[in-house]
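Quick one: the structure is below, and I'll ask about it shortly.
Here the complex is missing a single protein chain, while all its other protein chains stay put.
Which chain is which? They are A and B, in the order written, and residues in each are numbered from 1.
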Amino acid sequence: MTTETLRVANRRTAGITPARFRPVLTHLALAAAALVMLYPVIWMVVSSLRPGDEIFREPGLLIRDLEISNYRVGWNALTEPFTRYLLNSAAVVFGAILGNLVSCSMAAYAFARLEFTGKKFWFAIMLVTIMLPIHVVIVPQYILFSQAGWINTFLPLVVPKLLATDAFFVFLMVQFIRGIPRELDEAARIDGCGRAGIFLRVILPLMVPALATTTIFTFIWTWNDFFSQLIYLTDPKMYTVPVALRSFVDSTASTSWGSLFAMSVVSLVPVFLAFLIGQRYLIKGIATTGIK
Amino acid sequence: MRPLSPPTAPPRRRLRALATVAMAAALLAASACGGDSGGASANGEVTLRFNWWGSDTRHKITQQVIDQFEKDHPQIKVKGEFGEWSGYWDKLATTVAANDAPDVIQMDEKYLREYADRGALLDLKKADGLDTGKFEPDTLGAGEFDGGLYGLNAGINAFTIVANPAVFKAAGVPLPDDKTWTWDQYSKLAQEISVKLNGKGWGTAAYGTNDASLNMWARQHGQSLFTKDGKLGVTAEGLTEYWTNLVKMQEAKATPSAEFTSQDMNAPLDQSGMATGKLAMSYAWSNQLNALSKASGEQLKVLRLPSVTGKASENGAYYKGSMFWSISSRSKHPKEAAEFVSYLANSPAAGNLLLAERGVPPNTEIRAAVAPKLQPADAASAAFIQTISSELGEPSPPPPVGGGQVEKIIQRYTTEVLFGRLKPDQAATQFLKEMDGELNK
Partner (left out) sequence: MSALGELETLGRMKAAGPPDRAGRAGKVHQPKTSKKDNLAAYLFLTPWLLGLFLITVGPMLASLYLAFTDYNLIQAPQWIGFENFTRMLSDERLHNSLRVTFTYVFVSVPLQLGVALLLAVVLDRGVRGMAFYRSIFYLPSLLGSSVAIAILWKQVFGTEGLLNQVLAPLGIEGRGWISDPSTALGTLVVLNVWTFGAPMVIFLAGLRQIPAMYYEAAAVDGAGTWRRFRSITLPLLTPIIFFNLVLQIIHAFQSFTQAFVVSGGTGGPSDSTMFYTLYLYDRGFGNFDMGYASAMAWFLLVIIGVFTAANFVASKYWVFYDD
């Protein structure tokens, strides 16, 4: 078992080219690609550390006058301290993640593992819900939520997630579950598990990569979701991060670019951290593939 | 070895969601049903909803006005909803569709008739308690049509050419006399500057990036972009001449390359060629002088547009409302809303806080009172507005229904012409055809 675990970590490094050169070449290529990919991000971080009026006058990435006031100013520039917007976003995101994990996994299990009348029909319907652009549904949806009195609350942003309206994740999980050998289901059934038991004991643990992926993506997409959050939240105190960031941009007068970049960097941090932490579970997934 | 135990929790049911099923059935009738735009509590207290777009500076000072108003009117509470420009209109359209519109709305000329013609805005002439007596006469016209007043001018501006004296100096060219210059002289001046700057900048930004420049051109030729009865007022010949002249200026290098212009067209103000010191002259609204000066780091100067005849009074100038105050026709509290709008427009308290951030106050008394408090750039534009008052033409009517997007359409054709993808006369006929389709849908 131990040898296997070790092998798991380094399983594909055996090859034709001398093992010595490959890591160096790969590193160089990756580093170069990373630098090119990251240039805009680096530029933004650097700009957030420059005085506002220098941002577009100084070319290049070297900072002459380090200026961290953008962060302080930007934090308090809007009517609420930025902490408020971060907390609002966090609340919405937390609810969304919880909702998606629970409801989408349940729906995915049904579609992937269970046979039932109307399966193909409902699956097609599910896919169709992904295909309609939000702009034409937003007005009827707004009317719906407005009748329910949910405008200016987080409810229109979270409740749909609890009801698996993010068909993307249902589809994702379906594909993952279909990759799990059915023999394991059979083994569990022989052990006396019912459908729910198979779901809880066999499928869910093996789906950890898909669950982690769902968590990561729900976090990131909800964190960055601008349009619905703009429409449903009317009181600036309720604003979430993307809406607040847009407030820094005023196309008719002057934009506080320094503050915008500083706060953009700040709002990148949680998502980035979420990704850093979440991706470890992608790796962990391999340790629980039903071999043991 | 047992698999890991799952981290799931049982799903929660939402009882409220079941209630919504019944609501969903009434979805489409919702537009006709009553919504709630502001409440009245038992003790007679009224809550108004007031929305506006702008920068955080504007948010802060407007909130201060609200606080002051609430102090002076204890029975009225005002809830401010604000954000930035583009999201603002999406939200307004959605809330109006759901019959959930705010009571007091900051409105723009582009959308004024879209909302008013369809009955979404109150005729302010019929509103109780709204006093426009002290307003400069020419300023109300921008929000008037069909005999009613649907938007109260919240700040006067005029379309101008902004000049950067530092760039002029670098080119060794004196500033022009904007009272007498013609298009020819303007073009030659710009060309001269471009030559002297030798690639480091250009004489002027291209026109045709703003509907106002087409409007002024048309007015100089006895026409108007839109007429009072809501039709298109420009002809194919006029348009062809407009764009031909533009192409000539580009070929003479009086204006930057097509790519630069295309990029500049939608660049934020502080990213524009004028703000980055690449242009000696550019087009801007008079109330943008402050922001442009700050961004460029120079004291920019505001000039009149050139005319065909060389006479300032014939350059087609007009007072525009940089924005308007409107009241929702479905507001539950029109009286209080009118009170609030009146406060915004006429009270010295509001005037002292708002200053000229939205444009020059149309109320002459307020204008005189705040003049000494203005920042230099705002004072300069206020002085400019004052100076041209004797040179104005007829007020310019707001765009009719379907005409709000005319600026984007003009920009598209200007781009096509500058890149040589269309000839000016082709652009002219296609523009007319497209506008016709939009206006007569």
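Convention: a residue touches a chain if its C-beta (ideal position, glycine included) is under 8 Å from a C-beta of that chain, and two chains touch if they have at least 3 such contacts.
Note that the structure is a prediction, hence the values are computed from the model and not measured.
Which of A:64, A:178 or A:237 touches the hidden chain is settled by the complete complex: it is A:178.
Within the full complex, the residue among B:46, B:265, B:289 or B:327 touching the omitted chain is B:265. Hidden from this view is one chain, which touches chain A at 4, 7-16, 23, 26-27, 30, 33-34, 37-41, 43-44, 59, 102-104, 106-107, 109-110, 112, 114-117, 119, 122, 125-133, 135-137, 139-141, 144, 159-160, 162-165, 168, 170-172, 175-176, 178-184, 186-187, 195-196, 199, 209-210, 212-213, 216-217, 220, 224, 226, 242, 245-246, 248-249, 251, 257, 260-261, 264, 268, 271-272, 275-276, 279-280, 282-283, 285-286, 289, 291.
Of the residues in chain B, those that touch the hidden partner chain are 11, 14, 17, 20-21, 24, 27-28, 31-32, 86, 89-90, 93-94, 96-97, 114-115, 118-120, 257-263, 265-267, 271, 401-402, 404-405, 408, 411-412, 415-416, 419, 421, 438, 441.
Keep in mind that, in the parts below, only the chains that are shown with their structure count from here on.
In whole angstrom, the spacing between the mean C-alpha positions of chain A and chain B is 37. Residue ranges on chain A touching chain B, taken from their complex, read 53, 56-57, 77-79, 98, 101-103, 105-106, 138-140, 142-144, 146-148, 151, 159, 162-163, 200-202, 204-206, 208, 226-227, 230-231, 234-236, 243, 246-257, 288, 290, 292. Residues 1, 3-6, 8-12, 14, 16-17, 19-20, 23-24, 26-27, 30, 35, 54-60, 63, 79-87, 90-91, 94-95, 97-98, 100, 268-271, 276, 288, 290-291, 294-295, 297 of chain B are the ones that touch chain A when the two sit in their complex.
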